[in-house]
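Omission of a single protein chain aside, the complex is shown with its protein chains in their original locations.
And then chain A:
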């Protein structure tokens, strides 16, 4: 590991001035991803600026009726918060489905959004990888890719985004709030992650040095009726093969509103807007749920060894919507 300086600012402005314009400077949240990657020699910061003593901790009610989750709130505290559990249960479930009790106590909400892919080639500096070393090639396209993307990938990178939390946030139309030296900015999560294209090293729209300060959840009539389900290779403590966050509002057998996001299938949480539009105002039946899933997944382009993800995603959409529909009757 390369030597680095450590700073612990207590003010946002102070933190920004320590990072903006300093190429080697990075924010440190819980360190559960960054310190790991520093040990691998993938990340080599020369200055770490600890965000956990900034006044960004906690969950509070938003003026419009939603919730604001501060960026340094731990994953554990976000998942256990009564209002998150009551109003956005799939978010609580998604966070609880990730990592372990110890890691969730360390990990922050901001760091969770910015965690890097678990593609094994990315973490191994001796292998070609366009995301880590632009232009070096993608080892996974023809290599080990059973847990890589089936939607939205490019010839430059087929990695998935590993976050469970971000999948639920995508379904709930969350907004990421961040700070630069110019002031406060907001961006919907749906526009936060960039399409892969030819530059997989650029994952988000965040300007260099920007500090994530919060994630806000808009008030929603459908979010209390939501569920997160994750399929993985062990019963617990493994990244998703495919996961789903869904919310469904059914009235007299008709879908009034549906929200679906998939995890483990793309470089970002995949909001299933095609499926949602098929469902809108239609019958809340298993046939219709399957048709919606098929419509969404017609865009899937599985790699040599991950075609199972398309079937898995289809089955998950149908199963979770069926359960949610049964619950609202």
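General remarks:
Here, a contact is a pair of C-beta atoms (placed from the backbone, for glycine too) under 8 Å apart; a residue touches a chain by one contact, two chains touch by 3 or more; residues count from 1.
Operating definition for what follows: contacts and distances are computed from a predicted model.
Protein name for the hidden chain, per its UniProt entry and selected from "Respiratory nitrate reductase subunit gamma", "Amino acid ABC transporter permease", "Sarcosine oxidase subunit alpha" or "2Fe-2S iron-sulfur cluster binding domain-containing protein": "2Fe-2S iron-sulfur cluster binding domain-containing protein".
Among A:26, A:73 or A:93, only A:93 touches the chain left out of the display.
Shown as candidates are A:1, A:61, A:181 or A:221; the residue that touches the absent chain is A:1.
Contact residues of chain A toward the unshown chain are 1, 3-8, 18, 28, 30-32, 35-36, 39, 46-48, 50, 52, 76, 79-80, 82, 85-86, 89, 92-93, 96-97, 99-103, 105-106, 235-237.
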